[in-house]
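Would you mind keeping the following structure in view while I ask a few things?
Complex shown without one protein chain; remaining protein chains in place.
Entry: chain A
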Amino acid sequence: MTVAETEKKPLPAPSKVQQKVQQSLARRQRQEKLFRGVGISAVACSLLLVALLFINIFSKGLPAFWQATITLDIYFDPAIVKIPEQPVQGAEESDNDFRERDLAWRSAVGMVNYNRLIQAGLEKVIPDALQHRRDLARIVTSGERFALRDLVIADPTLVGQTKTLHLLTDANIDVWLKGNIDRSLPDAQQQLSAKVREWVDQLAAEGVIQNRFSFALFMNPDSRSSLASAGLAGAFMGSLYMMLVVILLAVPMGVAAAIYLEEFAPKNKLTDLVEVNINNLAAVPSIVFGLLGAAVFIGWFNLPMSAPVVGGLVLSLMTLPTVIIATRSTLKAIPPSIRQAALGLGASKMQAIFHHVLPLAIPGILTGAIIGVAQALGETAPLLLIGMKSFVASVPAGPFEQSTALPVQIYLWQGNELRNFFEARTSAAIIVLLALMLSLNALAIWLRKKYEKRW
């Protein structure tokens, strides 16, 4: 007798079984319905929240991409713009000597009082300008005089000519015209004098002041003296340099570490410890990495404060575990039969991994890496601790120069006193950051599709 025969017990009658199944069927269907309901409402909730977020940000931020701009005919009066001849490098002259002369010329050009050119331009469109000189100085934002200077430096023949220019108005004028301040407030609580308000309404009606696309938002660094021309360029470049550091450092290091740990490292207590610690590292609050960065990179290695390299190093530390974990789980998911096939043909371990496992893992590795980079892009807290929240009024020319980062810029603008103006600008900066992240994610999806399509 076989084992199966000895253990035979009478089975319940088929009709009874059917009955039981029917009973349990109703219960199962009810449970399934309930679960589906819970799932759908969870999805609906999160979609609603995302929609709210986007509606809020876009409705606030989009208007900031267009700014109140005044169109003026500026006469580059030779009587005001008194500048020496632009130096030309002589045949005998050394580069250094020439650079010195050029610099002297530039600073001479910078000494000109460009505000007088602007005021002369304003006088042409405002009839009673001369009686209210102080009010006149508050219409065009103060940073625009540098725009005039840069025009002259770029083309000194401009002197003596008239040019039609679009100049940004003061931030408060933008606020007034967009209706972001209560027009019925008494004079004492208004930022603009009654005269300026009157002029501005008149100029807007005449079409001299119009909403124009604000290139300043993208081309300028942050500014505190001329709020209307505060832009994202500095923060954007800072973030870009940091991303570069993260991509060059965290991604190759993380992938290499993951390959070693997953494929080559012996399985023992030491590697277990390493594994546990990598997982823990992924859970460490990001601000702690900031402290570490301040102590190690700035304290010991004497790297500059507020520099994107340091930010990039700190963010690399933070991203490393994400990349390692993502890469390892991708490698784990590659069927072992592929490895065996290669080994069985006489490939070495290294060859099996590099010829067969890694090509299959690339989409997953790329996705993990890009998600890690996107996470780093949005990180703020550790950057505050390494000095990247300081105000920097220039676009960094390299990763070692002072700069800030996009999320930190959002934080800084959010705290600016001129709320009426910066609320919209903050949202605009958020839109730029989100756009950057979405394009990174799109890149991840595209790469994934590209490498997966082959098989």
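Going forward, a contact is a pair of C-beta atoms (placed from the backbone, for glycine too) under 8 Å apart; a residue touches a chain by one contact, two chains touch by 3 or more; residues count from 1.
Following the convention adopted for this analysis, contacts and distances are computed from a predicted model.
The complex appears with one chain absent; UniProt names that chain "Phosphate import ATP-binding protein PstB" among the candidates "Phosphate import ATP-binding protein PstB", "Amino acid/amide ABC transporter membrane protein 1, HAAT family", "Thaumarchaeal output domain-containing protein" or "4Fe-4S dicluster domain-containing protein".
Of the candidate positions A:Ser225, A:Gln351, A:Ser390 or A:Ser439, contact with the hidden chain is made by A:Gln351. The chain that is not drawn here is touched, among residues A:Ile83, A:Leu343, A:Ile371 or A:Leu440, by A:Leu343. Although one chain is hidden here, its contacts on chain A can still be listed: residues 2, 266-267, 335, 337-348, 351, 355-356, 360, 455.
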